[in-house]
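The complex appears here without one of its protein chains, the remainder shown in place.
Showing chain A:
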Amino acid sequence: MGLIVSDVTVARSGAPLLAGLSFTVAEGTALVLRGPNGIGKTTLLRTLAGLQPPVAGTVTFPDDSAAYASHADGIKAQLTVVENLRFWAEVHGSTVPDTVYQAFELTDLKDRLAGTLSAGQKRRLGLARLGVIGRKVLFLDEPTVSLDAFSVKGFARWLREEHLARGGLAVIATHIDLGLEAPELELSPFRAAPDAAGGSDEAFL
């Protein structure tokens, strides 16, 4: 069972952004979301991940299988690379496999404090979190920001060989070409009408 999104409407602070969105993502495949800035990619991913409820429609995926990764990596500057990863592994009841350090080029940085890493290295550490938590359904919001071309390839390889090949699935919002053979979904046609009925918190504001 993969991810099934049916007739979903999402809103940000009460204003509907996307409406009537339906798609499915099967296990072992990825879906790339495209669309101009402000169309609602982040809001859609947060809704899919369960951080906010959809205004209408349903999102189904296997229980306790989703992980969300956004612009902020959730890295603690005062902890080392190993400690950061070990924390997320323990929270998810798993352990840190050694292959993760190679896949995300963190082997030489293991004992560095995360606060001393460069922006790209931090991003790699943030993405490495996805490799230790063992979640099948990934919602990735601009995962390649501040990564160089080499790291982007490395991340795409990890996604293809370690995640999708093992029955995982991913929904990715990105502006660059990851080199995945994944279908793309253009969000512009689903833009909600400005006065569409939806989560109107305005009455209470």
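The rule we apply is simple: a contact is a pair of C-beta atoms (placed from the backbone, for glycine too) under 8 Å apart; a residue touches a chain by one contact, two chains touch by 3 or more; residues count from 1.
Throughout what follows, contacts and distances are computed from a predicted model.
> Consult the UniProt record of the chain that does not appear here and report its protein name from "Sarcosine oxidase subunit delta", "Sugar ABC transporter permease", "Phosphoribosylformylglycinamidine synthase subunit PurQ" or "Heme exporter protein B".
The record names the chain that does not appear here as "Heme exporter protein B".
> Using the document's definition of touch, tell me which of A:71, A:110, A:157 or A:175 contacts the absent chain.
Considering the complete complex, A:71 is the one touching the chain left out.
> If the missing chain were put back, which residues of chain A would it touch?
Residues touching the hidden chain, for chain A, are 46, 49-52, 64, 66-79, 83, 87-88, 90-93, 129, 133.
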